[in-house]
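One protein chain is absent from this view; the other protein chains keep their places.
What follows is chain A.
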Amino acid sequence: MGVLGPKMAFRVLVGCKRVIDYAVKVRVKPDKTGVVTDGVKHSLNPFDEIAIEEAVRLKEKKIATEIVAVSCGPPKCQEVLRTALAMGADRGIHIEVPDEEYASLQPIHVSKILAKLAAQEEASMIIVGKQAIDDDCNQTAQMTAAFLDWPQATFASKIEKTNGDLLVTREVDGGLETIKVKLPAVLSTDLRLNEPRYATLPNIMKAKKKKIDKKKPADLGVDITQHVEVLKVEEPPVRQAGVIIENAEQLVSKLREAGHIQ
């Protein structure tokens, strides 16, 4: 992985997941095998939206030369690819996974797919949301980096390019951490990285003409056999009302009553 010269292609691969819209009230299916998705509004995972926005900004700063949006799943995934194209991605790749197999698709499969694509497309950077708001796995970026043996910079809240490296500020439990990462690298976005743009109407119209290629996992030599079986999905317990306490004595006696202290 040498230093990238100014004239070389800098292709950015962006992972885009189609998830239930953040504003929807999610309901568990009566058979408890999952959540209701039929007829429910879906959209681009908000953290992936931030990833696309960052890629577009890199292109506007003339650092990136091409943005390729990738989505794995059934035909409906093309909607999020169109959104990505309308925001400024140059082309899309739809990895076709039929509904039944999509139900058991895991980050490990997606990571293998992204790793293979990155090699095929000669990508200089992969950027994905830190996690999807449906499964909250927070695994894809890390696993993809492992498969490619690329450095990873996760929970990015700021990305700067210096020569052949990236300077990434990460949001960690203790505060902010700034690391230098050699390219090519895998990044995952955190909330405060940027504020995604609204797709303008002219860009929505232009997105019509942009290409979306279709591939199958088998074409990339990736096996998406089910590894994980979901046993049960349940609603979280209903939040109980709290009790207002007047003073410290009352607090101590209530804790004692509940058996939390002796």
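Note that a contact is a pair of C-beta atoms (placed from the backbone, for glycine too) under 8 Å apart; a residue touches a chain by one contact, two chains touch by 3 or more; residues count from 1.
Note that contacts and distances are computed from a predicted model.
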item	value
Omitted chain, identified by the protein name its UniProt record gives, among "AP complex subunit sigma", "Short/branched chain specific acyl-CoA dehydrogenase, mitochondrial", "Eukaryotic translation initiation factor 5A" or "Mini-chromosome maintenance complex-binding protein"	"Short/branched chain specific acyl-CoA dehydrogenase, mitochondrial"
Touching residue (missing chain; options A:R82, A:K116, A:K130 or A:K215)	A:R82
Positions on chain A where the hidden chain makes contact	22-25, 39-43, 46, 50, 76, 79, 82-83, 86, 191-192, 195-196, 198-205, 207-208, 239
